[in-house]
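Complex shown without one protein chain; remaining protein chains in place.
A, B and C are the chain letters, set down in written order, and residue numbers restart from 1 in every chain.
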């Protein structure tokens, strides 16, 4: 039997991570069906995907709340069914015990270089103690404010030197986590709009180390719909004139994104995609509002004004409502399985074929959802275990 | 220079036809850009498509209102820009003069067989007098009530005999028109949900006669969106639980479809598509309401309830508002160009690759819009003039 | 201390009743605040209103499921907070024990006259055993199909004779319940669109017996909004051209109303109100669809087309989403308190001032919500205990 795979979550006690973990444990216990898991579609089944029972979870977080407690809160908020949490309480406690203290510059008593060493060691210990074939590191921690490009980002030696200087902050926490992952010999998935592995020197290092990576910024709501709908207009030769959007978020994400600084990264990522889809810039005001009263829900309203035949106006409005964490969580499990399979098949560097999952796909310029779905299916179809290929 | 192509519209004085004709004349006069015309996308350009100046229009209708008058009404209703109608008034009059009296059983003073002869002769005369390479017949007349299947529909000889019997009505007007088209050696496009060419004996006759045909029921609004959105849910492994829709229509179409009998055909066509897209039947109440106060506008509201990860609920609502005729008209021009090219390339029978344009595609079981767009592009890419292939 | 008041629910094991009972018990236990209870607004406080602890609940139902079981189902469906049901389980059992078998012609082994006697005796026994000052009977059972007007409805003697004839059905179950209420000397509230007390002979009997009554058809969703919004258009001299509505309902009510027969009563009641509000008939297609997948939720979409200055078009669309039972339940408690106070103040006959709560107000032609709110406040302000007035 194959060795198990590790899933190492950065931000492991947050809403998305807790939902993903609870879901995995519930799937393993046959308490639920894998609705929302793309890799569970019969059409996409592949022998290189690890099974639900072949995944072991650990992670980093700077918070310390037990997972079971967080899961209960999520059940009260409607994200998880009440019946599930008690049924997997023991397993939740076991995962909670695998979560190590993370890194945040505000509380750091160590230079970043030391944090990277410490975190890489955490992951390596986790891999060793569970005898794992490999570990996939997935960042689901809070969205960071955009981080400036620095000259050190292009040169690993210069970067390493700067990281040892306690007076400087040359990488945000997401990139510290990404570096730790690569250092530990792990594939990395950037599920947030944060910088993460998108530092040239880190990307190059991953590539040289034979490691695949994927990202960025999981596509779970408004953007998912936009990438399904915008091609419709283009293919019908209709001219989108404006595409306005408002997002109402409760939960921690709402609070984070209400901060004008942090939200810039998210908005920039969304804007890039829309222009790419439509082939031109259009008027596209976009807002993300923190509405704590909505709890874990998010609601998006989009208003699209379109020029049709002979200059007539078409208008499309949509409202999308769901639980943010429940939209993201199954994709975490999918990405873990897909990246595991990619590495088994010897893939390295940016996995552009996983653009289907992301607002800002690394390794791909394709934003159209249907095309991404096809590329994903083709890519899966072409996967072969590395040894088998030789 | 190539000979011109004829576009023969059944229902040539209706809103859709008038908008298509006005649009064609405005395109020819460089008064507007071809927004909404799929075949005008640079990616799809093909030498076998006739140019805007290479199309000559005629048609059948049982109404007698001059096209220019109808165009003015449509301008007042917001469907056409006011500035265009005076600029092409002469051309409108010329097209109006090419419209012959149509066929409706309620006013028929002739057996259907005689009507077919008469209408085929009208088309042949039109082709001859304009020295046209070919004529494409497109049905845009009012939606008919579903017509029962009859044994005669499977046997041309039996059908012909029954059509000569003035006491029987074995074909609805759309099929009478389709028969006349085939008799006149013309390709046929069924743009409405009416029976049209979907009579086995007529389809066989078209095939034997080397004629291509396409249909049915132009996809211009709610269904267009559904075929863009439903695959999104499927590809993300989300389970659609219910998909409710309400359509508010003014204009003639609203009045026609308000009739409980007539609407059955439309609703059935929409329902088949949704089940095909989702892979299963879901609760999908659907209404078409006549709201004359909306003029030429149509508004659709859809409410989709979806099961996500761990049983959580997602909800998508959309509202689509546009001018029905302006949505349909450019597709009429596209279909004329595409069917012309198909015949030039020697295609015969149902053109499944044109399913992109239809709610109920003949010759195809594919309903996913993006897949249809790809099939269309591939098919266009593979077209070669018949002689050139040899 | 004042004697307690009885609340006798017809349909006492249904969703609305269960929610009202659970809510009352939770209010009594100080587990929740009286959000949604109009009579709990400080502005409307009145000494004649019984307190939450001064209400005792019983009722009739033809179903036998224990209330606690039903409450758990409603908690799973999101209507009730999970934490409440266990906290009031004993009280729920106590109320459940006060529910007697109801009446339905399909299962009746007795003529209606006998059912009326039996049910009136049930109520009287309930009143006596709890030493209640009075009992208010509220019908929250399933909506009935419209019942034809009969000559016997105008004449109590003729009605009584017909009710004794086992071969005839001259009253629907709601009216049987209303008759039983009046026979037992109780005020009656018709919360559904069913006939209930709206039988002339019964209304006259209630009046003669010094009993107040109120109804009909609780205003909880789409109609609530319509009666708030329609006056806005009228007061601004804007002309509503069309007002289309679609209601999606899960739960038992959805199934009941999906029946084309039953829904007629509901639609008629809604239509009357709209015409009254706008001062004229407008195009107003209206649908109620059963969508079981929505559980206890109901969603209404309304599309209003309005003519403004110089013939310009305004469009208002709204979507309303909520839990049907949670919208209705607090009004049941309000009506019980208000009708109790009315009787204490010596009011008899139709309580038009309670029109605020109803789609089809008895004793009033006012449909404008704000006016109804004012009338209600004025009426409450004018209430005095009967003895105190003398």
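Going forward, a contact is a pair of C-beta atoms (placed from the backbone, for glycine too) under 8 Å apart; a residue touches a chain by one contact, two chains touch by 3 or more.
Small disclaimer: the values here were computed from a predicted structure and weren't measured.
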item: Among the chains presented, those that the missing one touches; value: A, B, C
item: Residue touching the undisplayed chain, where the options are C:73, C:169 or C:313; value: C:313
item: Residue touching the undisplayed chain, where the options are C:2, C:45, C:97 or C:228; value: C:228
item: Contact residue for the chain not shown (choose from C:19, C:246 or C:269); value: C:19
item: Touch list for subunit A against the chain that is not drawn; value: 241-242, 244, 246, 248, 282-283, 285, 287, 289-294, 299, 301, 303, 305, 317, 319, 321
item: Sites on subunit B contacted by the missing partner chain, in the whole complex; value: 76, 78, 82, 319
item: Interface with the unshown chain - residue positions in subunit C; value: 19, 22-23, 26, 32, 34-38, 40-41, 78-81, 84, 224-225, 228-229, 231-232, 235-239, 307-323, 326-327, 329-330, 356, 368-371, 373
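What we mean here is this: only the chains that are shown with their structure count from here on.
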item: Between subunit B and subunit C, centroid-to-centroid distance (C-alpha), Å; value: 50
item: Whole-Å gap separating subunit A and subunit C, where each centre is the average of the chain's CA atoms; value: 50
item: Subunit A-subunit B separation of Cα centroids, rounded to whole Å; value: 44
item: Junction residues of subunit C, two or more chains touched; value: 319
